[in-house]
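Quick one: this structure, given as structure tokens, is what I'll be asking you about.
Right after this comes chain A.
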Amino acid sequence: MSLSGYLLLSATLFSIGLIGFLIRRDLIVMLMCLEIMFNAVNIAFASFSYYNANLIGQIFVLFSIAVAASEAVIGLAIVLAVVRNTGINHSDDIANLRG
Partner candidate 1 sequence: MNEEVLGRNFKSFELKKHLIISFLIIILIGSAILMFGFALNQLKFPVLSTLIFFPVISASLIALIPRDKEELIKFSAVVVSIIEFILSIPLYLSFNKNTAEMQFKEEYLWIPQWGIKYSVGVDGISILFILLSSLLTILCVTVSWNEINKKIKEFYVALLLTHSAMIGVFMSLDIFLFYIFWEAMLIPMYLIIGVWGGPKRIYSAIKFFLYTFIGSVFMLVGILVLYFHTGTSDIIALTNKSYPYKMQLWLFWAFFAAFAVKVPMWPVHTWLPDAHTEAPTAGSVILAGILIKMGAYGFLRFNLPMFPEATIEMKPFMMILSVIAIIYGALICLIQKDLKRLIAYSSVSHMGFVTLGIFTLNQQGIQGGILQMINHGVVTGALFLCVGMLYQRTHTRLIAHYGGVATVMPAYSAFFMLFTLASIGLPGTNGFIGEFLILLGAFKAWKLMCILAATALVIGAAYMLWLYQRVFFEKINSEFLKHIHGYGDLNTREILTLLPLAFVVLWVGFYPNALLSFMDVSVKELIKHMTLTVGALK
Partner candidate 2 sequence: MNIPQIPLQFDALIPEIVLTCFASAVLLAGLLKLRNEVLIWISVSFLVGFLFFLPSFEGEAFGGMFLNDFLTIYLKLIIIVGTIISLLVLNSYLKERLILFYESIALILFSAVGMMLLVSSRELISFFLSLELMSLSIYVLVGIRRYDSKSNEAAVKYFMLGGVSSAVMLFGIALIYGATNTTDFHLIIKSVSQYNTLISIGVGLFMIGLCFKLALVPFHMWVPDVYEGAPTPVTAFISTLPKVAVLGAFGRVLIEVFKDYQVEWSSFLVVLSIATMAIGNIFAVLQRNIKRMLAYSSIAHAGYIIIGLIVGTQQGFNSVVVYMFIYTLMNIGAFALVIAFNEEDIENYKGLHKFHPAFALMMLIFMFSLTGVPPTAGFIVKFNVFLQAVKAGFTWLVVIAVIFTVLSAYYYLRIVMYMYMKEPVKLCKMVYSRELTIAILVCAIGVTFLGIFPVFVF
């Protein structure tokens, strides 16, 4: 199996995550989509490191997993605050600032 195959996989997943992020209303699901995107990128890293015989990719994956996790933490916290404060958990209801 070739590198381009795995890249194609990651690209596909990335795009799916992106689409999800773009079209889904629930904030939490959007966060999940972000996670999907990060995972897609991780796959790309891993495949690069595999096919180029180079470990740095894996290390990068480690870091990006950690970053994704912390992003998730902050994101969830913010969403939590929003829901607590306004009771809104839908993206398109959050549009008071505009113009």
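Quick note on the criterion: a residue touches a chain if its C-beta (ideal position, glycine included) is under 8 Å from a C-beta of that chain, and two chains touch if they have at least 3 such contacts; residues count from 1.
Per the selection procedure, all candidates are chains of the complex that A comes from, given by their letters.
Here the structure is a predicted model, which is why all the values come from computation and not from measurement.
A.B. asks: In the complex, what candidate makes contact with chain A, out of 1 or 2?
C.D. replies: Answer for chain A: candidate 2.
A.B. asks: Which residues of chain A touch candidate 2 once you look at their complex with the stated criterion?
C.D. replies: 3, 7, 14, 17-18, 21, 27, 30-31, 34, 37-38, 40-41, 44-45, 48, 52-57, 59-60, 63-64, 67, 70-71, 74-75, 78-79, 81-82, 84-86, 91, 94, 96-99
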